[in-house]
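Only a single protein chain was left out; the remaining protein chains are all shown in position.
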Amino acid sequence: MNLKFGLPKGSLQESTLSLMQRAGFQFTVSKRNYFVDCDDPEMEGVLLRAQEMARYVENGVLDAGLTGRDWIEESGCDVKDVCELVYGKSGFRPVRWVVAVPDDSPVKKVEDLQSKRIATEAVNITRAFLKERGIEAEVEFSWGATEVKAPYLVDAIVELTETGSSLRANNLRIVDTIMESTTRLIANRKSYEDKEKRGKIDTIATLLQGAINARNRVGLKFNIQKKQIDTLLPLLSALKNPTISPLVNSKWAALEIIVEEQFVRKVIPKLKEHGATDIIEYPLNKVIF
Amino acid sequence: MNLKFGLPKGSLQESTLSLMQRAGFQFTVSKRNYFVDCDDPEMEGVLLRAQEMARYVENGVLDAGLTGRDWIEESGCDVKDVCELVYGKSGFRPVRWVVAVPDDSPVKKVEDLQSKRIATEAVNITRAFLKERGIEAEVEFSWGATEVKAPYLVDAIVELTETGSSLRANNLRIVDTIMESTTRLIANRKSYEDKEKRGKIDTIATLLQGAINARNRVGLKFNIQKKQIDTLLPLLSALKNPTISPLVNSKWAALEIIVEEQFVRKVIPKLKEHGATDIIEYPLNKVIF
Amino acid sequence: MNLKFGLPKGSLQESTLSLMQRAGFQFTVSKRNYFVDCDDPEMEGVLLRAQEMARYVENGVLDAGLTGRDWIEESGCDVKDVCELVYGKSGFRPVRWVVAVPDDSPVKKVEDLQSKRIATEAVNITRAFLKERGIEAEVEFSWGATEVKAPYLVDAIVELTETGSSLRANNLRIVDTIMESTTRLIANRKSYEDKEKRGKIDTIATLLQGAINARNRVGLKFNIQKKQIDTLLPLLSALKNPTISPLVNSKWAALEIIVEEQFVRKVIPKLKEHGATDIIEYPLNKVIF
Amino acid sequence: MNLKFGLPKGSLQESTLSLMQRAGFQFTVSKRNYFVDCDDPEMEGVLLRAQEMARYVENGVLDAGLTGRDWIEESGCDVKDVCELVYGKSGFRPVRWVVAVPDDSPVKKVEDLQSKRIATEAVNITRAFLKERGIEAEVEFSWGATEVKAPYLVDAIVELTETGSSLRANNLRIVDTIMESTTRLIANRKSYEDKEKRGKIDTIATLLQGAINARNRVGLKFNIQKKQIDTLLPLLSALKNPTISPLVNSKWAALEIIVEEQFVRKVIPKLKEHGATDIIEYPLNKVIF
Amino acid sequence: MNLKFGLPKGSLQESTLSLMQRAGFQFTVSKRNYFVDCDDPEMEGVLLRAQEMARYVENGVLDAGLTGRDWIEESGCDVKDVCELVYGKSGFRPVRWVVAVPDDSPVKKVEDLQSKRIATEAVNITRAFLKERGIEAEVEFSWGATEVKAPYLVDAIVELTETGSSLRANNLRIVDTIMESTTRLIANRKSYEDKEKRGKIDTIATLLQGAINARNRVGLKFNIQKKQIDTLLPLLSALKNPTISPLVNSKWAALEIIVEEQFVRKVIPKLKEHGATDIIEYPLNKVIF
Partner (left out) sequence: MNLKFGLPKGSLQESTLSLMQRAGFQFTVSKRNYFVDCDDPEMEGVLLRAQEMARYVENGVLDAGLTGRDWIEESGCDVKDVCELVYGKSGFRPVRWVVAVPDDSPVKKVEDLQSKRIATEAVNITRAFLKERGIEAEVEFSWGATEVKAPYLVDAIVELTETGSSLRANNLRIVDTIMESTTRLIANRKSYEDKEKRGKIDTIATLLQGAINARNRVGLKFNIQKKQIDTLLPLLSALKNPTISPLVNSKWAALEIIVEEQFVRKVIPKLKEHGATDIIEYPLNKVIF
């Protein structure tokens, strides 16, 4: 088996390769090639712009790939959406495509865009959104730096935003949200019917989810008197499956739990109150529930 | 007067701002804005992708701007082509759009592209070129990194090249040239009919040409006996208008000539043969013939 | 609760944020603000120069903060010194304020400074030190680069040193030590009387100490025949609380110990002599005894 | 003679050393020393913070030095102010010390600062300014990053600004200007009475002014028919002393003028209207009128 | 004991120090010295070119050191080859010295080198190789950039290669392999007879091997129903010594295994099929079998 796997080139490239590495797939990028070697002999990576990913997954050049829900819809391509990949802090957090206008624009709601000029990188999504609402407007393709085009070059823009800070910095006001988008693992429909390839793609999904699960979690291990366990456990009730091992000293047990990193500062004082000793915390690469 | 002047954002930005500075216009770019302050109160700069320049010059948002002949044609816009700006070594040298295929492709001439798939950033130019030759092919927009797409993703590409080295590095072979392109100073037709604005635009053209002329030229100054001048001058005949000034010692004169930097190594041995002394070479900012 | 927590800006900033992160508090610094977001909703960070920390903890603008014992005394402010934070190699090791003079200065002891001129960033500490010994000298505030000021600009300096190497490099000789200083977690006295805030501050202290404890320690885990344990354990007697777990094979046990990193190279040969197998070493984020 | 010359260490260091080099003095900075070698055997450089410069010029450790008018006044020292050094674009442009408050502060004019807390690096200037207006306020020394201290830590700040952009970025509003300041060449009063040292200091002043004059000026040289000179010259009347040289062809002359770089775009069209040919523009190192 | 230990300076320096650190020895390199401090008081590091290592180990200046088998042979020195250090991906993988000629050279086999000129950094190895085959050729020492010397400056080169890509990029063809080489821990023969030093050197070897073993391995820990263990274990049969601990719930056990990183993606699906829960993966610093 040689699974062709598409990786988004450009701004998401580094964080994607890092996630794939934590998932267990090491890619070696060379400068002048779409193809990236993978240490898994059953896979080959292909670096492509996220915008073009669905096109090449649909026509079978790729078996699977990572891209955003937004670009899947913009392309209009028919692909299998295997799973969603979302996680907090940074990385593949959900993004929104919004209609934005200058702070002092008379446009208050999306219906006010009738007969206006709009610049965007996502022409199809935008046109579909407007058509559904019966709005006629001139939507033009923007080659980049869209957010500084209003009001001088166009009346409104449709642009990607995470926190809205870049829009505010350009004195733009959000009028409406066209869509929310998250990263997806997508597959070619025919490849996904092939039993062997489907198994591979599902394993990748499991490992990617495992890496994402581990990102903000740590392991805690500690010794505790057995008589304390009963009162301690309810305090840890939010946690799944603490591992309890007997120790040579039969009054004591070893506990090992997986917790969210931010929760450690709550847990440790409780552990100490219950007389826990030798508490250690260690990093995790993957957590698969 | 407030002339809105478009500057190409991106890969040509730095060399363009540097050329404008040598021409006498200092722009101060801020991070989040299309508008760039100019130390000339009669002008305001606007940073735009070269691909979008003609669009905004045509519709009057800009009075004038710098972009390539290729993007003017790709846009299909109607603008005044004020002058061509070409110079050697690096910078705005002519570039070519070529059809390229993998080294081992069966495609030998452009007619072989019938029914093939072609990726390019210049969809319109490419389609016009093929139509003129009666070739039907699927031309798809490429979001970048076009040169690594053949043969895996498409059969051929249409891509920009200066020296061809990037194509060779990707094992691509040039089949045909679609167009050559150089940088142009373009103007909105209505602005160019306005007498004041036309005067300003023509002055910018003069100063830009002056800066380009100076780029590979230097000044040479030397003392020489008057009786030698007549035999020396024909040897320098390719040069325009040497300035000959008398010296206090009436048998000698001071000559000052402007020569191309590469020509200095030919000129200096001739000067020494004719007894020239105190030869100095100095740098130039502008040369206006 | 919203605990305002002061972090030292400048040279200690990076190592402090890194320590806080290992302790479990992730701060996100933005460029133009004193305030730094924390992933703990109960806390807010404030970046301040170490010199000014005690001032703002004393007047209640901050509830707590990290700074040096030296700057607390220099400021003359009244704050609660919650705990000391010291650890080896690099980072918050103890520093000394010393009186230094040029190698060839006639000044041999601190009493020789009578009527001399002294430059320092710590004017108050220096004056107090001299006054206590009945020495009158002109102490002037130095805006930086103090160590190169003697002997040309002043007779002596009072400067911070860790290893003395920077003083030696400037051909300075240490005459006396004014004070030793370590990093402290300090709190506003009123905040520390508030039960909830005191609990929070004490948890931070515990976690910081936990992170420091883990810095040069690692976990070792290995399998060993039960009959070997009795002879092995005394060799590990310096170590606290080895964790011994029974294994399915009843002649063997699993041992897990926490050791100083530098001690590993001593321990491992001993373990092998006792027939230990499957030895692993893994990193630690925190150790709370 | 061995003139001790103070150079400002820190943010102004690079631009000052570059200016001194264009003036003809090459300093070689070593890492660990106040003293900087100069290629002029009659001079020795000393790197000092601008804040401390006047102190050491006053007490004779230095003969002369470069610092701002602001720090001279803040220090209260008595030194000879030899000349002002101002030039445009970047570098030693005039700076202002302003009183600034948060955008939404109730403070509207400087009198509203009564009983408020103010942070500044220039404590003495600020106190003098307030005292003159009968305002009593608490002025505290800020160790840096002053502009982010209001309103959280203090009510107002007194801070240096060039364009005001850093203040605006911190949402601060300027209430009043305390002083404008430019760079000065200052001398020790006694050194300046010494004839030899005074001659040296005055030459330094001449060369520094020469280098500053050249910064935004260029040389223009062109050939023109003599009969055109009389009508052309008045158009160039703002310029001092054009150099007019005869050419061998007696109907023509060579003119050489020094103009401000920004003025070139006005001059060249006029030259062309008068039939000037072979116009060249060349760079300058120094201009001494 | 003070063991003098040689570390290769230059291209291998960073990866060697990183390996030593993972092995448990932290060296602190200063700029101007061969000697590098070690946090192990029994050792002192000495930075030397790999080419010179064997020379100084042989003559007793060093007790031990790291270098390549190739440079040991090139030097002709007599040292104890304690152990080989090889591992995958990057780092100290085996390298080859090959004879290479231009693609279009008439030289097809090594015998065709008769009377030719050959450039190499490894003059002795090359001469020995040729002599053994009765070939006479002029072998000249190359000071670097050997691979671009053929065919212009010499007929053939003898050069180090890992993947051959640099040779291909220079249009060179490999004719023969002179030797394969790996990194070695070498010792002075006399030092290695000293019981204490030999013990130390062997411990270093053990720790280095331990670090190398851990490089591509991770720990996996999970809970599983005891009844599943029997069917699971054979699937993990390639793995050595899984650690099985009883848990409080007597139907379940805790398993802990050490696997190659690349193997994890095979193991995890199998574990899930067998109902394993709470699977975690964690990094390792050392694995000593």
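A, B, C, D and E label the chains in the order they appear, each numbered from 1.
Throughout what follows, contacts are C-beta pairs under 8 Å (C-beta built on N, C-alpha and C of every residue); 3 or more make two chains touch, one makes a residue touch a chain.
Because the structure is a prediction, the values reported are computed rather than measured.
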Residue in contact with the excluded chain [from D:Val36, D:Ile186 or D:Leu207]: D:Leu207
Selected residue (touches chain absent from view) among D:Gly60, D:Pro94 or D:Pro246: D:Pro246
Those residues of chain B which, in the complete complex, touch the missing chain: 89, 218, 223, 245-249, 254, 261-262, 264-265, 268-269, 272, 277-283
Chain D residues that touch the omitted chain in the full complex: 24-26, 39-40, 199, 203, 206-207, 210, 214, 219, 240-241, 243-246, 253, 258, 282-289
Residues from chain E at the interface with the omitted partner, ascending: 9-10, 32-35, 46-47, 49, 51-52, 55-56, 61, 140, 142-145, 148-149, 152-153, 169-170
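In this text, only the chains that are shown with their structure count from here on.
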Result of counting contacting C-beta pairs for B-D and C-D, higher pair: B-D
Chain centre separation (chain B, chain D; CA means) in Å: 38
Rounded Å distance, chain D centre to chain E centre (Cα mean): 59
Centre-to-centre distance between chain D and chain A (centres being mean Cα positions), rounded to whole Å: 52
Per-residue overlap in chain D, given as positions that touch at least 2 other chains: none
